[in-house]
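The other protein chains are all here in position, but one chain of the complex has been omitted.
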Amino acid sequence: MVRAIAWRVAGVVPVLFLVTLVLFLLLRLAPGDAADLLVPDDASEAEILRIRERWGLDRPLLEQYFSFLLNLLKLDLGRSYRYGADVFELIASRVPATIELATLALLAASLIAIPLGILAALRKGTAVDGAVSVFAIAGVSTPTFWLGILLVLLFSAELHLLPSGGRLPYGVQLPERTGLHLVDAMLAGRFDLLGLIASQLILPVMTLAFSMVGIISRITRGAIIDVAQEEFITTSVAKGLTRGAIIRHHLLPNATVPITTILGLELGVLISGSIIVEVVFSWPGLGTLLYQSISVRDIPLVTGIVVTYTTLFILINVVIDVIYFIIDPRIRASQGA
Amino acid sequence: MQLRASLPVIAALALLNAGSAAPAQTKPAPLKTMTITATEPMTTDNPYGESAAPVYSLWCHTYGCLGRYDHTKKMPVGILAEKWEAIDPTTWRFTLRKGLKRHDGGPGPTSADVVHSLKRIRTDPESVQSSFIAMVDRIVPVDDHTFDIVTKAPAVNLVMALFDRFIVTSADLYAKHGREADKKFAVGWGPYKLEEYLADRRVAMRKNPDWTESDGSSTADSPDLVILQQMREPEQRINALLNGEVQVARLVPPQLVRRLENRPDVKILKTGGIEVMFLAFNNKMEPWTDVRLRRAVAYAVNRPLIIERLLGGYAQVQEGLVGPNQFCYTGPPERANAYDPAKSKALLAEAGYPNGGPEIDFYTAVGRYVSDRQVAEVVAQMLRQVGFKVKLHTPEYANFWADVRRGRSPFYYMGRGSIFDPSDSSGQLFGTGGSPRVQYSNPKFDELLSAQYKEQDPEKRCQIWRQINQVLIDDVPSHFMWTHNLVTGLRANVDMQVDSSGEFWLPDAKMK
Amino acid sequence: MTDLSDLQTNRTRPAGASALLRAQGVSKSFWGRTGLFRPRVENRALDDVSVTLDEGEILGLVGESGCGKSTFAKVMIGLEKADAGTLDLGGRRIFGPADRALPPAERGVQMVFQDPYGSLNPRMNVHSILAEGLRIRGGMSGAEMTAQVRRHLDLVGLGQDSLGKYPHQFSGGQRQRLCIARAIITNPRLLIADEAASALDVSVQMQILNLLLDLRERMGLAIIFISHDMAVIEYLCDRIAVMYRGRIVEQGLSADVLDRPRHPYTARLIAARPRVGRRRVHGLEPDVEQMEAPLAAGASRCVYVERCPRATEICRAQAPALIQAEGASYACFHPLDAPQD
Amino acid sequence: MRKSDFLNAKFIIGASCLLLILTLAIFGNVITGHDPQEQDLMSSLQPPGFSNGGYYLGTDHLGRDILARMASGARVSIVIATAIVLISGVFGVLYGALSGYWGGFRDIVLQKIVETFWAFPPILLALAILAFFGQSLANIIIALAIQRWIPYCRIARAQALVLRNREFVAASQIMGAGTGWVVTRHILPNLLSAAIVIATFSMAGAILAEASLSFLGLGVPPEIPTWGGMLAEGRSYVVGAWWIAVFPGLGIFFTVLGLNLLGDWLRDLLDPKAALNLR
Partner (left out) sequence: MAEPILSIDRLSIHVRAGGGVRLKIVDDISFDILPGQFFALIGESGSGKSMIARAIMRLMPDEVLDLRGEIRFGGHDLAHAGEELLRPLRGSEISMIFQEPMSSLDPLMTIERQLSEAVEAHGKRKGAAMRAHIIDLLTRVRFRNPEQIMRSYPHELSGGMRQRVMIASALINEPKLLIADEPTTALDVTIQAQVLDIIASLARDYGLAVLFISHDLSLVYENADEIAVLYGGMLMERGPARAIIEAPAHPYTSALLACVPRRRTGARQEGIEGAVPSVSDWPPGCRFAARCAWRQPQCTQHEIAFLDLPDRRVRCVAPLRESAPA
């Protein structure tokens, strides 16, 4: 299994190479120059030239790319044009926020969607199924930004129940270990902070989760229905197992594989697609950082973030593989324990 | 990158309340905390690494700068400098305040620190501030607290150029720690101490107890703790203000102002701005070489209507570069480019387009200025009404700016920020050999511009400016539209002034 | 209708060049992994398989699932490439170590598959299905093609009204007829039927077997019929080759093999065949199926040793060579016609 | 409720939603006398009603007729969504079908490229394209299509991997069919129904994606009214002039709802397992 994971991780190399190459070409060929955007309006041409030289923007494209690759091998992503800071550190300071948001959103969506999906599948063709369907579609058809705006309007500006955005207010002492606030608070034994952290998380998580409920409940419903048609389910009925036992022991475990697949894919999509929610809620995550760094053509930062996304994406896939491995003895056998 | 000083638990609790919007709790020693929204990117902790008014303002509050322009009193006032005078056309003598203590208990600012600061502006590889000191030749220390600034040419506007921008940092600390000093020893002499700097997210400052204003006025009511919280989305700024998460919401766009109206816990503060919005022509690109067409554009645009109906009245029509909020404003110009579609049509016919045309490409920045895209849409429509065949482009800002800066945009709507003293910006924008954005060349303009630099008498200088402004109005190298009003939302317990630059001086702010 | 079957079964096989198909020493291994980075394991699907077949003859290739009989079909048809051995069909070398393997279309071999549901494209109508081979080959007008299609519909006993119908409108047996029509429309010299009747109801199975016999009579078509059912083989085939774990363990004329099986495995297959009116030989083994390890290349033992009631030391020590006997050849140290030690 | 009634309900509601939108797209401009582009600052932010100069659904901040813009927006949104679905669908299906049919090394290489696209944050690609080629209808379509072909590719590949082992493919190969022949006659027709189901869902997604791009300021040029653009612009007016955002929001909701219901219906219809098997 370790080998299988190693193999999977090794598979990331060509992908990373392609990603960086495409990215580099895109950013370098696109109009709009980082140097133009770094200096103030009234800067002279000489000033712009100086900046270009400083960041090596005057060197040939290939040379720039190769030095980037070389640095990447040393795990050095360079320095951000815009922030002047080490890209790796900048990203490290933002990644946990995005991961916390995406993971909780996925968790929330799963907790709602999977039971709904199961319910719809078990009551296939009834009004319950229809209601779940409509609820799911409502989630799918509401633009994320719109939902976010309305939620803030309602819960913050009017009802004053929840904060409108941001992660933690200033002055809250939370020693950062993982960067995931809920986890950090628990590690530090600051259970008093959990409510505060949760209050900050609730709206963005709800917004992000709502759109996923539809997809996940559909997939769950489909997976359960597929499994329910398998012969071994009939066998279990023939054995005289109770309905609950069949659902718990046979239906759900066998539906786990397709559901896990979609959850993994969704988490990947979430991590790279949470930009809008991060913008709406001023969430200091990777998405906003990417959005801003693109708009100022901060190439090292953009590249660094995309490399991070790609790596996270592959990691998620590895985790999914591990889950398959745990669930499914057939996969265990084919990959060698 | 983080300056996490330990904080009394009490503050954490106070903020916790603000954050969760629970009813205010009474605590033995309430800390007056003011959270202010920020939109400009706070990207680097290097005080010379960014060039934008809010960033200068931040460092002026913490490290301290030579002085600032007090928009209420309409005069420059010192911060670290207490006195300045021109001793000859190219030399200004400055005296630093004595008795200031560095936040870490170190000595007050000296001439050596000023010299060091100039050097950093010029040579720090991360510095992007060298433009505003372009006129400075050198700084000569006279004694510990006195130094002379020698300019390359006569520069009446030196003080205005340096004030609000020239950040003084400690030479000692930099000598000891180099660039690390900005991260770990971000201490200066200003009225606030920097407590936390999270790039692009949040800056926290605490009141410097040793600070006294140069005029001795009381700072007792000013906030103890000030947090600049980055919030780019206008909706969010409003929501946060209404929810009590922030006390000051800056840059409220006109369409959202109504959400603050008639709220007992919120007040609206309106300030005339100095960011001049204009329709710029590239005067060397067809068809804009023809002044008749430029004028036709100017007459076609109904500025008062746009201000009233689209901008909610939160803007002031601007004729020329020097409007009521600028330095040297001497009243309305003799001739202005008022809305007159008939005249516009006549000019078009005269220029050879009696039946509509020419086909023009019109670019606008998007999301950069107040309602920029919407304004451009209205302008395009108005131009069409007189006969222009307009194609409106809304490129992403980086591309827009790259094209504008390189002189590739023929016709565009944008703003020129913080024109208070119009000297430098007008040279750069409209002077012969200036930036290629406008490509305007008029010997008369150039001549007048260099004349005002040499004019020491403020009154006469402003008269020259009146002429310059008229040239710009008549020749329409760009058509000036308006300055937006800066609308700030304040919680009811906050009392403060926002300058026309959009900034504020925290020691003057009052909080209950 | 002349019944040629007696003639066929009584014919002695001329040795040598006149054979339609000569497969010699065909071997094929699959390389599987039990885990990444583990040494790959060779799994011999075909081990030194030699078979000959005359014009108009029906050869039954019999064996259980996984014995390699389908792999052999794929190798002959060109869908799999053999590792070693030669294949000659009608005097032409279609595969050999030094020769370019002929592409499937040029070999003159066609195939009918087991599953009548999976072997017809559900989105194509009968005309397109039957005409596909003609279209690919080209050089035929639309009218000619339709004529051919109609003729072959007749030949396999399907009505002309089927032309515009889709596969789902047919029963399993009718589909199998369509498959046969599709296979013979390009005039192959050899037809391989891979379990072509196993998935059908007994009544329909007999129809399909009879159709194959008809085609052999009318067109002189040579057929290799692959099955696990000895009864079907017995009914249909002139010659039988028994395959076990990639090897031919016994082959010969049907009557010889069936009446006097030498190899214990052959005997076992015969005993298992369902026959009405005769009681089956009960020889229940303690474990009817073992979990068998994949057979390594060059294993020097009899492939059947694990299940063979007659196995002795020698069977475990070396692989039996093919022994020629009257009417058949077999690979066994302890053939059933020899007294057991 | 029996299953078939339930299915029919899905079809009826789904089709009525789309019919409503189509009616709006076709007849919307007939009902209102206004031009969708026509600005009238003097009557900006008119609420909906019948006594406000014929602005039945009100006007936006520039005094443009919401109804006229809804109608044009419906057309544009439908065109955008259809184009995106067509481009991404055709490309993705072909790519996936070939990749799956070939298998082996070529499949690995092709799938690495897919992973690369998949790992890219979608917004980045859209932004890069819109930045590089400028904002136009065509570029929006390309920018969105480029991220949306992957689901088709995945399903097409998965199906092709199964189909290539089907016996009718083998039969075709034996008769000498080449890749082109097999893919066009045997693989593609058999994965079409799966692709159509994805297409209905994807079409809904495309409409939303366009709205999101507008929110980030990267939508279609301002002359072209789209629901996404209207919604994004209307967000500042949601308190006080709700109609600017609510109508396009409803438009999006009903279209997406309709498409999803039809997609569901189609999937249930095409699902072979759902059919009664009496053989």
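Chains here go by letter, A, B, C and D, matching the order in which they are written, and residues are numbered from 1 within each.
By our rule, contacts are C-beta pairs under 8 Å (C-beta built on N, C-alpha and C of every residue); 3 or more make two chains touch, one makes a residue touch a chain.
This structure is a prediction, so every number in the text was calculated from the model and none was measured.
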Which of C:A101, C:L163 or C:M206 contacts the chain that the document leaves out: C:M206
On chain C, residues whose C-beta touches the chain left out of the figure: 3, 5-6, 64-65, 171-174, 201-207, 209-210, 213, 228-232, 234-236, 258, 268-269, 271-277, 279-280, 282, 284-291
Where the missing chain touches chain A, by residue: 230-232, 234-243, 245, 249-250, 253-254, 327-330, 333
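Note that in this section only the chains that are shown with their structure count from here on.
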Comparison of B-D and A-B (more C-beta pairs in contact): A-B
Chain C and chain D: spacing of chain centres that average the CA atoms, whole Å: 51
Touching two or more other chains - residue numbers and ranges from chain A: 30-32, 149, 153, 279
Residues of chain D touching chain C in the complex: 166-168, 170-177, 181, 185-186, 189-190, 279
Chain D partner contacts - residues on chain B that touch it in the complex: 234-235, 253, 255-256, 258-259, 305-306, 309-310, 366-367, 373-374, 376-378, 381, 392-396, 398-399
Chain B - residues contacting chain A, complex: 1, 6-7, 9, 11-12, 14-16, 18-21, 35, 41, 43-44, 46, 49, 51-52, 125-126, 128-132, 134, 196, 198-202, 204, 225, 227, 229-233, 235-236, 238-240, 242-245, 259, 396-399, 401-403, 405, 416-417, 424-425, 428
